[in-house]
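Missing here is one protein chain; the remaining ones are kept as they sit in the complex.
Moving on, here comes subunit A:
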Amino acid sequence: MIQISDLSKVYPDGTQALNGVTLQVRQGEQLVLLGHNGCGKSTLMKCLTGLEKPSSGKILLDQHDIHQLRGHKLRKVRQGVGCVFQQMNLVLDVSVLQNVLYGAMAKHGFWRVLNLTASRTLREQALWALEQVGLAELAARRTDMLSGGQQQRVAIARMLMQQAKIVFADEPVASLDPKAGREVMELLQRIVVEHGMTLICVLHQLDLAMQYGHRLVGMKKGKIVFDDTPDNLPAETFQELYHA
């Protein structure tokens, strides 16, 4: 489903963020990326979403080379990719329902997802997505009135509305308190499992990674240093990853 081959990224200032990363992720798999700050996790996520262009290598999403696509074809592939960001990246000046409706914008266009002009079906779908994340009663509220945890739930509802097959979550709980973080991870995992989505998630919390990842991938200096199931990875592996 996701095929990353020999991916490298060198920034204009000479920083080598990724160095020959090769990874294959099967459909329905939940992969967690681990590593300290600056090891290349976020760059890898940006390359996966097409927001950053790699210096060399290839990324295939559902057989499509995302960095070779342009215009409509690129947008079409991106429609199937949901993103959950550390800072939620919601439009704060509009309602919660409107943010969820934006999840369908790539498919339907701006005017058909505008709360004022959207069809009843789409509005009901958006409300259903909000019900899934437990925020239906806040549909009319302005997004900037919500807490961090609630905003992250809205971002997940937007991803649901998008009907994504692949989910990239870049430190989705980093700006939340431990309780809210665990709730968000619980919700994300439930939705990913229920809808048969593939998840690549960057996490800093080892306990969360062990609990929610089928597969843990460790990164250091732009390279993959381990790739295995949580049960097969001894505690020293993580100590080496973070302290060495």
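FYI, contacts are C-beta pairs under 8 Å (C-beta built on N, C-alpha and C of every residue); 3 or more make two chains touch, one makes a residue touch a chain; residues count from 1.
Note that in this section contacts and distances are computed from a predicted model.
One chain of this complex is left out of the view, and of "NADH-quinone oxidoreductase subunit D", "Heptaprenyl diphosphate synthase component II", "ABC-2 family transporter protein" or "Phosphonate transport system permease protein", the protein name its UniProt record gives is "Phosphonate transport system permease protein". In the complete complex, the residue from A:D13, A:D93 or A:E236 that touches the missing chain is A:D93. The chain omitted from view is touched by exactly one of A:L34, A:C83, A:A118 or A:A139, namely A:C83. Annotation for subunit A: contacts to the undisplayed chain at residues 49-51, 74-83, 85, 87, 89-94, 102-103, 105-106, 109-110, 113, 155, 158, 162, 164, 168.
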